[in-house]
Each structure stands twice: as C-alpha cells, then as structure tokens.
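Have a look at the structure below before the remarks.
Only a single protein chain was left out; the remaining protein chains are all shown in position.
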Amino acid sequence: MNHDGGKFDEARRRFLRGLGMATATAAAQPAWGGETFQDAFADFFQKDYRRMSTEEINAALERIERKAKSRYEVEIDCQNTPPQPGVVYGYAINISRCKGYRDCVHACVKENNLGRDSQMQYIRVLQLDQGDFNLEHSDHYYEPETVPVEGKHYLPIQCMQCDDPPCVKACPVEATWMEPDGIVVVDYDWCIGCRYCMAACPYWARHFNWTVPEIPAEEMNTNTHYLGNRPRPRGVVEKCHFCIHRTRKGQQPACMEACPTGSRIFGNLLDPDSEIRYVLANKQVFRLKEDLGTEPKFWYFSD
Amino acid sequence: MLPRKHDLFFYPCDQCHESMEPNPDIRPLNAMHDSTLEHGRGRIWCLSCHDLENRNYLKTLLDELVDIDEAYLVCGGCHANRQKDWVFGAHGKRIANWQGDRTLYNCTHCHDPHSPAIKARAPQPAPPVRAGLELKHGIDHEKTAIWESQEEHDEQ
Partner (left out) sequence: MTVIRFVIDGFREMFRGPREYWIWLMTLSVIVLFGAWRYSEQLTSGLVVTGMSDQVSWGFYISNFAFLVGIAAAAVLLVIPAYIFDRKDIKDVVLVGEGMAVAAVTMAILFVIADLGRPDRLWHMIPGIGRFHWPVSLLAWDVLVLSVYFLLNLAIPFYVLYSHYRGKEPSFRLYFPFVVIAMFWAISIHTVTAFLFSANPARPFWHTSLLGPRFIASAFASGPALIIITLQIVRKVTSYHVSQSVIDLLAIIMTFALQISLFFVGAELFTDFYNEGAHAASIHYLFLGLGGFDSLRSWIWFALALNMIALVILMIHPLRRKTLTLNIACVLTFIGIWIEKGMGLVIPGFVPTPLGEIFEYVPTSVELSVAAAIWALGILIFTLLAKAVIAIEQGKLRHHAKDVKYSS
C-alpha cells in the first residue's frame, strides 16, 4: 500500500474532479445518436404514457422537441392536448363522390410528418371496377392520366378507429389503446416493434418504421402531439390518429380538409346534431368487414 | 359560409348589362363571356336562374331575388335533397372546424353553375413500396361480367 501523504491525495482529488467534469461535459454533448446522454438515458427509462405524471410527460415533450431540433433542425411544438369530454369521433366517406385524386393521402403525409424515404402513408385509395366490391380485385397503384376513370369507383381506406380493436388486444406491452374520445393511439416511445398489431389489423391500417423517417425540414409540421404527428423513431408502429393534434382542438383532420369533392365527413358521434350523425341517420351506410365485429367508427355510403 | 362574389371575374354584372336592353326571349346566346350552358340538358336556360332586370342577382323558381352569395337557394329549387344534405353536412366541402362555427363551401365553389359536373383531373402519385423493395405487377384478372359468361354458356 502506498501512502505518499498529502501530495498523492491532492493529485487524486484533482484527477477525480477532472474526471467528474469531463463525464458531465460528455453527458451533455449531443453524441448519442444526436441526443445528449442525459436525454438518451431519460428516453430509455421513460415510462409508458398512461403512467407518466404531468411533469414526466412535460419532460418527455421537451425531449421530443430537442430531438427534433438535433435530428431535423426544426423547432417543433409538442403538445399533450387531452381528449374533450363528451366527444367520440366518427368518420364517413361518400364513395360516390370520391374521384380517386389521392389529395387526402398526400395532405396526410405532410400534416403528420410521415417519413418520405420510409414511404409511409396512412391512407390508401383503392380503385375498383364498377359493380365490384371484392378488394382482391382492387388496384392500389392506379396512375391514369385523369381520375375518375370511367367504369371504376374509388375506396379510400385508413385506420377505422375500431371500438373493439383487435390491435389493442394483440399488443404485448399495451403500447396501443383507445383513448376516451375514441381514437386508437400508439405510444411511440413504448412500442417494442413486434408488429403483432399489424398482423391483427383487418384493415391494413398499421404501418411500421422500417427505417428512420426522413422528413425535409422545410416541410415539417411543427404543430404536433405526443400521441400523434410528432417525429417518430424507427422500429415502431404508427397509424392514422384522426389528426389528434387538430381534432382535439376542434379542427378537421387534414384528409377532410384536403378533399376537393367534400367526400369526407367527420364529427362527434355523441352530438345528435353533428354532420356524422345526420349521415348515419339518413344515408345507407356500411362498414368494411362488418362481420369481424371490430365496430369501426368509419362508415361508407353512396348517394 | 364562404362568399363567392370576390371569386367571380365579371361581377357586378351591372357593369355591362346596365347598358343593354333586357330580352326575355328564349334563344341561343353568344356573348362576350362564355355562355355555354352544360346544365340541365336543354331544360333550362340563362334566365332560369339569372334575373332579367336585376343582373347582379339570381332568382328562384318563384321569381324571388337571390344574392349571388346565396346561390344555394337557387340550386336548391331543383336540387332540394342535395341542398338538404349540404345544409346538414352530408354533401359538399367544409373546412376548418368540425366543432363550433362551421365553414361551408358554397355550391358554386365546386360546381360551376354553367357546367356543374366535376371535371376529371390527374391523380396524385401512387403509393410507393418500402425502401429497398420493388413493386412487381401481377396478372390482371380476366374480369368478365356474369351475363357475359352466361351468353357463352347459352351458346354452347
């Protein structure tokens, strides 16, 4: 054992102090995949959304904003707008009005910061022959000169926000659930990426980030929600969330806003005077794969 | 409801028509502005909707004057069911809010009253496939209608 007396102890103290400072500085550097060490550490141990306290959620929102700044160089605003009481959302599409423009598809991509390189789209429009409703005969990749093509009709499909969602049952970590306002949401920071929910969904509504979503900085929508369109990591599942960052504030979802023919109708199922309730009461509505018992909150009709 | 007047190039119509004599006879027209009417297949003509004396206004079937921004009252004269759907939100485009005050598009926002059918236009691009994978096109079904194959049946 070496006891050099005071000089050794002094040197040791200085070394340890320097080591401490160096560690603290390294921890604060954005070296861990663009995040600071503290953020990466906090991210790793982040609890699931439904068990986080308000402070923890706010801290998570700030981390998301910092990560967006370092990865995409954009200042975003990530919110956690709660559901409105007395509201359950419903959607209807008038398929005799839909002309297959796909304006909804691309409006959604921009509004929800969907990865361009990872080629994520929440809405898919199917082209079917007139008189045919067999989805196996559908064309997903139609690109004619003009739409609507004569003798065809169009069917846009996205997450049905089922009232008895098979995806929610499937998830082994409860990373997806139905919020009180009826939206089936995903906690992107809790999802482990097993993709069982994707196998369980009868509407092919859930999509996976096979790689990091690439979003051009100038096209980033900075008005975001934790459970919605804030920039997502890779390796997690995502899907249509009825533009939760808009609808919870009383605004229409982007797809409805974009549709030039006004084929889309959205509103509060609990409000008997709403547009959606009028449609359900006065039009011959149907839902896809009704016999599976998933109780979609997404109807179709033609008139 | 969103107003239309500021979208109309020729409004107010009085600018030119003040100086013209009103002529109520039904006749084919050619004019300074496009006046072909692809609406109603010959069952209506200009003065079915436009008022003869008050050129800045439209009129209903009962000859009530209607402001151009309330053109829906005219459309609804013949298209009553559609108008009802529009009022209650099952038809037509609405923007901005699903809650509180609604913003409706007027009929004429989407339907040019002189040629109301929605015109075909180019669609936006088809969906891509996952990065690194290719889209392969399969064989298209030989989709024959039941009656077409039935005729073959009968011929046998």
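Here the chain labels run A and B in written order, and each chain numbers its own residues starting at 1.
The rule we apply is simple: contacts are C-beta pairs under 8 Å (C-beta built on N, C-alpha and C of every residue); 3 or more make two chains touch, one makes a residue touch a chain.
None of these values were measured; they are calculated from a predicted model.
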Out of A:52, A:157 or A:184, which touches the unshown chain? A:157
Identify the residue among A:42, A:270 or A:292 that touches the chain left out of the display. A:292
Kindly state which of the options A:174, A:273 or A:295 is in contact with the chain not pictured. A:174
Footprint of the hidden chain on chain A, which residues? 44, 48, 51, 118, 124, 126, 134-138, 140, 157, 166, 169-175, 190-196, 198-204, 207-212, 233-237, 289, 292-293
Given the full complex, what residues of chain B touch the hidden partner chain? 129-133, 135-136, 138-139, 141
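Here is the rule we use: only the chains that are shown with their structure count from here on.
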Could you please state the distance in Å, as a whole number, between where the Cα atoms of chain A are centred and where those of chain B are centred? 35
Touching residues on chain B, where the partner in the complex is chain A: 85, 88-100, 105, 110, 118, 120-131, 135, 137, 141, 143, 145
Quick check: in the complex, which residue numbers of chain A touch chain B? 94, 97, 99-103, 105-106, 117-119, 121, 124, 129, 131-132, 137, 140-148, 210-211, 247, 250-252, 256-257, 259-262, 265-268, 274-276, 278-279, 282-283, 303
